[in-house]
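I have a structure I would like to understand better, so I am pasting it below and will then ask my questions one at a time.
A single protein chain has been omitted; all remaining protein chains appear in their positions.
Letters A, B and C mark the chains in the order given here, with residues in each chain numbered from 1 onward.
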Amino acid sequence: METTSMNLKVTPRRVDEETQALDLEGEVDVYTAPLLRQEIMDQVDAGVKHLLVNLNQVEYLDSTGLGILIGGVKRLKEQNGSLKLVGPSARITRIFEITGLNKIFDVYTSEADAVAAAKA
Amino acid sequence: METTSMNLKVTPRRVDEETQALDLEGEVDVYTAPLLRQEIMDQVDAGVKHLLVNLNQVEYLDSTGLGILIGGVKRLKEQNGSLKLVGPSARITRIFEITGLNKIFDVYTSEADAVAAAKA
Amino acid sequence: MSNENDRLNSQTDREVSSEDAAATVTLTIPCTPEYVGTARLTILGVASRMGFSYDQVEDIRLAVGEACANAIERAKILKVENPLITIRSLVEPSKLTVEVEDHTDNPSGEGIDQDKPAAEIESMNSQELGALLMEILVDEVSVEPASGGGTRVRLVKFANES
Partner (left out) sequence: MSNENDRLNSQTDREVSSEDAAATVTLTIPCTPEYVGTARLTILGVASRMGFSYDQVEDIRLAVGEACANAIERAKILKVENPLITIRSLVEPSKLTVEVEDHTDNPSGEGIDQDKPAAEIESMNSQELGALLMEILVDEVSVEPASGGGTRVRLVKFANES
């Protein structure tokens, strides 16, 4: 009834000249969130403009993970870029809605949509 | 990494005149084993000759469940029938092997093979 | 015999269901990030037996995870040595009560407001977000000092009427 993974895997993947994706797999929680923070920081330091965080394989996201995503949104906005979220599950979409975080995050069903929006 | 189900579901299904299948789904453990015992007993009482226990969707099987399957094998043998196991996972096949229970159970990969063997 | 088989085939599938007697499950883990996942699995086991929906079970799991994350944050700030968290689940027919108790320090601050505008949500830190999530995800949240100088967060989720 429930797929559980104890860890988080973060895989950076280049999309185009100014767009980078981070494919996440597993749980983003108080244990694994520092890894996500580091990966986002690495991208910011490397000068990426648009960052797509692919949540498709994320089954658990807690406030620590949400806090880091909010921080990422702010950082990339400061440098006139963007951080977009791609493909969250129904469960995680619900978390965005009940917390009001859907007002802050740009959420896309598919990566193609997110890339198109970044260029618009 | 792991699919967990807290329960066992047992669905009886008629295969042919003298063959009945029990499709199991979930965990066979000290909690759910009484249900399996009852279902097997119901089949024996109804006069079934060959009983196929479909383990395809069973993700956990403990000694209580093994004991009930052994009891079922004995009961059906007594009335010149058979109890055959169908489609266990690699994990459960390993349990049969390390305990030596593969010497007692008739195990088949597919239901068709089990039916053919019952008629032979 | 074919009649008997028909009777068997038409019977509804039997499922094992919980007896729902009052019972307590107690888990003690190190108050460190590595073990919060273990606490969530234990709570998943307890809540799954209780007739909650998938979303309700996930709500409880996340709320307990947030209470643990808060405790870890406090233990870190206060530099507690070898801190522990105790998670006590009281299973009753009508509700699940989970008490998350640490031996760090008492929290200050008030309850938090659920109708903040976007700018304010954006400036919330993750502890505030965690407290907001607990408020939303379960039916009752209370925070009180634990005996021996820590904090006890009590989360209550009511079972479905049926």
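For the reader, a short list of remarks on this structure follows.
The criterion applied here is as follows: a contact is a pair of C-beta atoms (placed from the backbone, for glycine too) under 8 Å apart; a residue touches a chain by one contact, two chains touch by 3 or more.
Model, not experiment: these values are computed from the prediction.
Among C:Leu41, C:Val80 or C:Ile136, only C:Leu41 touches the chain that is left out of the view. As for the chain not pictured, it touches subunit C at residues 18-19, 23-30, 32, 34-35, 37-42, 44-46, 49. If you put the missing chain back, the residues of subunit B touching it would be 1-2, 4, 6, 27, 29-31, 60, 62-64, 66-68, 70, 73-74, 91, 94-95, 98-101, 103-104.
Criterion: only the chains that are shown with their structure count from here on.
In this assembly, the C-alpha centroid of subunit B lies 37 Å from the C-alpha centroid of subunit C. Subunit A and subunit B have Cα centroids lying 45 Å from one another.
With touch defined as above, residues shared between interfaces to two or more other chains in subunit C number as follows: 44, 48. Residue positions of subunit A with contacts to 2 or more other chains are 1-2, 4, 6.
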